[in-house]
Every structure is written in C-alpha cells, then in structure tokens.
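Showing chain A:
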Amino acid sequence: MPELITLLSSLCLLLGAFLIFSGGLGVLRFPDFFTRMHAAGVTETMAVTLIVLGLMLHSGWGLPLFKLLLILLFVMITGPTASHALAKSALHGGLRPLGDDSNNERH
Partner candidate 1 sequence: MLSHLAVLQVVVPLLAAPTCLILERARAAWLFACLACLLSLGISIALFMQVEASGPISYALGGWEAPWGIEYRIDALSSFVLLLINLVAAAVIIGANSSLTAELPEPRHSPFYVLFLLCFAGLQGIVATGDAFNVFVFLEISSLATYALVALGRDRRALFAAYQYLIVGTIGATFYLIGIGFLYSLTGTLNMADMAQLLPGLEEQRLVAAAFAFVVIGIAMKLALFPLHGWLPDAYSQAPSMATAFLAASATKVALYLFIRMYFEVLGQDAVNALFPVGKLFLLLGAIAVILASLAAIRQNNVKRVFALSSVGQIGYLVIGVGLGNALGLQAALLHLFNHGLIKAALFIAVAAVVCRVGGSRLEDFRGLGRAMPWTMGGMVIGALSLIGVPLTAGFVSKWYLVLAAMESGLWPLVALVLIGSFIALFYVWRIVEVAYFQPRDGAAVSEAPLMLLLPLWAMALANLYFGIDTSLTVGGSEQAVNFLMGSRP
Partner candidate 2 sequence: MVRARDLFATVMLSGIYGLLSASFFILMDAADVAFTEAAVGAGIFPLLMLTVLTSVGRYEAERRRVRYLPLFVMVVLAGALFAAVLQMPPFGAVDAPSHGHVAQRYIQDSPAEIGIPNMVTSVLASYRGFDTLGEVVVIFTAAVGVVVILLGGRPKTPQQSTQALMAEHKVLRVVGKMLIPLILLFGLYVQFHGEYGPGGGFQAGVIFAVGIILYAMLFGLSNAQRVVPLGVLRWLVALGVLIYGSVGLANLVVGGEYLNYSMLASDPVTGQHIGIILIELGVGITVASAMVLIFFAFTRATRSRDELEE
Partner candidate 3 sequence: MADYYNYLIVVLLMVMGLYIVMAQGNLVKKLIGLNIFQTSVFIFYISTAKVSGGTAPIVIDGAELYSNPLPQVLILTAIVVGIATMSLALALVLRIKRAYGSVEEDVILEQDKSC
C-alpha cells in the first residue's frame, strides 16, 4: 500500500510540474492579454490541485495534511476570483480581446 501512495504522489507532482511549465510557457508566448489570462488560469487552478494533492499523499496523516487542505481551499477560492476581477477591470479599462469583431456594436 505505501509504495502505491508514493507512486501516486510522485505521479501527481510530475503531472503538476508539467502543467505549470506548459502554463508558464503559455503566459510568455500567447499574443493577447486574454489568451495569456487563460494560460495563467490553467496553471493557477489545475496544477495547484495536483501538486498539493501530491504533497498531501507524501505527507501522510497529521496537522500538515490539514494545513495543505486549507491552502488548497484558499487558493481554489482566491485564484478564479482574482482572474475574474482582473478580466473585468481589463474590459472596463478598454482592452479588447484579439479578433473580437463584435466590439463596434457593443460599445
């Protein structure tokens, strides 16, 4: 049983690391703000869950497990809200997504 847990945790961690790397690359390479936003969003939510899950499995029962859960919960709440607020204020500030031809009538 314990080897399965360590295997699972290392699997999650690796997957998480890969996701982060791809997200980071996306933030750099994407042309427009909103696409970068998407890339960042991916890393913020998915990768965080994977890595924290991996850490949880790695740490076993105890206070650290609870703290990790708390962190996961917290990031889960704040991550999307922050991105939402960011997108909202970007739109409010007059930034238009690329290739959005509908902005003339909506203005």
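Just so it is clear, contacts are C-beta pairs under 8 Å (C-beta built on N, C-alpha and C of every residue); 3 or more make two chains touch, one makes a residue touch a chain; residues count from 1.
Selection rule: all candidates are chains of the complex that A comes from, given by their letters.
These numbers were taken from a predicted model, which means no experiment stands behind them.
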| item | value |
| --- | --- |
| Given options 1, 2 or 3, the chain of this complex that touches chain A | 2 |
| Residues on chain A engaged by candidate 2 in the complex (per definition of touch) | 74, 77-78, 81, 84-85, 88 |
